[in-house]
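Dumping the structure here so I can ask a few things about it.
One protein chain omitted, others in place.
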Amino acid sequence: MSTVEERLAVLEAKDEIRELTARYCFAVAEGQAEAIVELFAPDGVFLLKGRQWAGHDELRALYHAAAENVTPKPYIQNHVIEVSGEEATGRCGVEIRMVNKGEAYTVAGHYLDTYRRVDGHWRFLRRDFRPYHWVPLSRGWS
Amino acid sequence: MSTVEERLAVLEAKDEIRELTARYCFAVAEGQAEAIVELFAPDGVFLLKGRQWAGHDELRALYHAAAENVTPKPYIQNHVIEVSGEEATGRCGVEIRMVNKGEAYTVAGHYLDTYRRVDGHWRFLRRDFRPYHWVPLSRGWS
Partner (left out) sequence: MSTVEERLAVLEAKDEIRELTARYCFAVAEGQAEAIVELFAPDGVFLLKGRQWAGHDELRALYHAAAENVTPKPYIQNHVIEVSGEEATGRCGVEIRMVNKGEAYTVAGHYLDTYRRVDGHWRFLRRDFRPYHWVPLSRGWS
């Protein structure tokens, strides 16, 4: 059986991890590339469609290019987290409002995440984005 | 006054119930009918528009027919939960991306839920889905 201290620590970890993903959304929505990068562990990785960006330098390049001008608006939900000491795994749904060449796009999918506690703060160790669809709003999903 | 143990148990119950609804979304999004059914208590009930499916056999028939091919994408939010021992009631909002005869549909509504702890795991005892609208994305809500 876990102690009260251990049980409380798990709830606090999950609470902080949920807020980590919320902070990610706000940093993306505001095009704050540096703030996004700081949410990743130094060796953190972002994966999308077979590509990956590993470590702060590559993440910085990704988010400066991808987030600063288009400022997608992600909304994260349906979060399941399993904490194991200083690491955790999670899965969360996401809906994103984007603009592509002046046209409204809508995206839905989920993230497969791994988190690690670094200097007392939970960070993304690995964020694997699995889109269900990525389509013009005028056309919709199929 | 509640003890620390009791207060912690309530927070843990609510945390697990929120994850139950998240797991439901992922199982639906992936068309995993058996996984959806397992999230219900053996005598669990799903209700929609005056119809109901009670018990694992009826739920299995429902979700095999409804979820395996179309794989709606539900996103659950705005969750309010009241725990009372081994049972709980909850209300949560939902937005769903569906496809109907090749056309993108958007659904919004909320669930009125009852949960029960079965063998140490929270399950749906009753899930009553109250849609606000269920419309082609191209037409929108009114």
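In order of appearance the chains are A and B, and numbering begins at 1 in each one.
To be clear about the criterion, contacts are C-beta pairs under 8 Å (C-beta built on N, C-alpha and C of every residue); 3 or more make two chains touch, one makes a residue touch a chain.
Keep in mind that what you see is a predicted model, and the values were worked out from it rather than measured.
Visitor: Which parts of chain A are in contact with the chain that was left out?
Guide: Answer for chain A: residues 4-5, 8, 11-12, 15, 18-19, 21-23, 25-26, 29, 73-77, 95, 97, 99, 102-104, 137-138 touch the chain left out.
Visitor: In the complete complex, which positions of chain B touch the hidden chain?
Guide: Per the touch rule, chain B residues meeting the hidden chain are 4, 7-8, 11, 14, 75, 77-81, 91-93, 95, 108, 110, 132-133, 137-142.
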